[in-house]
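Shown here: the complex without one of its protein chains, the others still in place.
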Amino acid sequence: MLLETKNLTRYFGGVKAVDGVDIQVKEGSIKGIIGPNGAGKTTFFHLLSGHLPPQKGWIKFKGEIINHLPPFERARRGIGRVFQQPSPFENLTLIENILISLDISNSPSLFTSLLRLPSLGKSEKEKEKKAIEILHFLNLEKKLYHFPSSLTHFERRKMEIGRVLALNPSLLLLDEPTAGLSYREKEEIKKIILGLKEKGLTILVVEHDMELITDICEEVVVLNFGKKIAEGSPWEIKNNPLVKEVYLGEEYASGS
Amino acid sequence: MRKDLKGLVIFFSLIFLFPLLVRNPYYIGVLVFWGIYSIITLGLTILMGYAGQISLGQAGFFAVGAYTSGILTTRFGLPPWLGILAGLGLSLLLSLFLALPSLKLKGHYLAMATLGFGEIVHVVLNAWVGVTGGPSGFGEIPALSFLGWKLDSEIRFFYFTWGWVFLFFLFSLSLLKSPYGRALRSLHAEERIPLSLGVNVYFYKVFAFLWAAFYASFAGSLYAHFMTFLSPSSFTLILSILLVLMIVVGGLGNLWGALLGAGILTFLPEILRTFEDFEMLIYGIFLILIMIFLPRGLVSLRRGKVATGD
Partner (left out) sequence: MDWQNFLQLVLSGITIGSIYAFIGIGFNIIYNTTSIINFAQGEFVMLGGLILYSFHQTLHIPLIPAILLTLILVTLIGIGMERLTLHPVKNPTVLNMIIITIGCSIFLKGVALSIWGREVYHLPFFFPRPPFQIGGASITTQSLVVWIALILSSAFLYFFYRFTLLGKAMRACSVNPVAARLMGIKVKSLVTLSFALAAFLGGLAGVTITPISLMDYQRGSLLALKGFAAAVLGGLGKEFGAILAGMALGITESLVAGYISSGYKDAVSLLILLFILFVRPGGIMGSKEEISLREL
């Protein structure tokens, strides 16, 4: 198990946003998380990435309990979170946005940087090469030196993924990666995700697009009001009566 | 980077030619002040323009650098370079005490905290009469010596100061072009974003504060040995505010803007000599107008789009 949670709980005042959720994510797998709005999916991600502390339960990553690690520590250990709303650094160019993440694992000392010693130049070149590789994988190599404001929504989405990939994560948390995208763009994202799985990444994806979930996920978890109400293969989930009632709706299940 | 280096060479050549063309020691002295203020603004623009923080208390660090150096050399007879180092050390320590708790503070709260710090320093300068000489200050601060060369004239101090401005500018440029600079620039965004990418936001915020305090303190020590006399009236809240004002007017987050801003801070009072009483008024209007019409500062007039990391 790459990631495990047990009885993970977080409440705000009287509302249980995430209520005793247990999940296990196998290394190299793609797991989907679905549920109606307000089910606690994003809060669950906040707990995994460290942006919110849980009040009950634990999270184990690579066998270690990580409950108290701050977000940047978790990022360094290999948990990469792609947020729902792309938030690139507007004041940095596309390639610089990627370089920020690459800097984490390859950062020369202050002394070297200030005096511009040769090892600085070497590490900068290495990182640039890696950044271009990543952007190439995402079909963004033509806009290296553009600022995010001149990119389309789709390109900003992909850049967001690129930033996280540059951290060399082992677990990728994708929060609604295809929201607001056209059919063709969704297909491209699907290809990218499958490509990442091939490279050995483990992926947790929150989505509303059932077709996408069915196509790429091996297993799906369904949340409602903070609780896990179902888990299984996409086919099992689609035919689960409780899930149909709460989220999918009768027509959808019978239609496909 | 290359453009900046070219500009650097041209600009500093002109600066270094200046005392040879203009012999009047008064004007050379004015340019020394430009140099000293530039060192402060170079540091402050990293903190405000890059790390996106605000400090309305830089006059406090300027004072600490000046007074530490002054007191240690006059009262304890220590060599000036030791005084400067001590000033730097004390300023770094104080800025650490200010920066660490400030990590959680945003915008207005941070502004007020730094304002409060600057004022506390000012109060202490006035009240601790035994050490600082109180409101009347103290004098007879020895001149600096550089490699055996005594810096007791305007022209010598001029070259010394601007030599340091050049070095500090280069260091700042190096910093910005490096991974450190990228991380600092990422601090403009909401904290959670660089955090989620593994950037230790807290480290960089503190770093930026220390950097700005370092520069201000060094400038303060230069000021002390140039003026040879110190009094609390040179280290007021108004100075802190004017420093911020000038960074903003020159262009936040732009090293050239910092030099420009410091220049305005130095030359405007000279130009307005006849209107001395209206000086503050004019600063105020200037500031307000710039904020309304040119929020990116004067530097944005030159290029169409404000290039960052320049």
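Should a chain be cited, it is by its letter among A and B, assigned in written order, with residues numbered from 1 in that chain.
Methods note: contacts are C-beta pairs under 8 Å (C-beta built on N, C-alpha and C of every residue); 3 or more make two chains touch, one makes a residue touch a chain.
Keep in mind that what you see is a predicted model, and the values were worked out from it rather than measured.
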item	value
Full-complex contact with the absent chain, from B:Arg75, B:Lys104 or B:Lys150	B:Lys104
Touching residue (missing chain; options B:Leu8, B:Val30 or B:Leu237)	B:Leu237
From A:Lys31, A:His51 or A:Lys127, residue that would touch the chain that is not displayed	A:His51
Sole residue of B:Tyr50, B:Phe117, B:Phe157 or B:Tyr180 that reaches the chain not shown, by the stated touch rule	B:Phe117
Of B:Asn126, B:Thr161, B:Ser221 or B:Ser234, the one touching the omitted chain in the full complex	B:Asn126
Residue ranges of chain B at the interface with the undisplayed chain	48, 52, 54, 56, 101-102, 104-109, 111-113, 115-117, 119-120, 123-124, 126-129, 191-192, 237-238, 241, 244-245, 248, 277-288, 291-292, 295
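The definition used in the following text is that only the chains that are shown with their structure count from here on.
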item	value
Chain A-facing residues of chain B, complex	171, 174-175, 178-180, 182-183, 185-186, 188-190, 192-201, 308-309
Contact set on chain A toward chain B in their complex	49, 51, 70-72, 75-76, 81, 83, 87, 89-92, 96, 99-101, 103-104, 107-108, 110, 113-116, 120, 163-164, 167
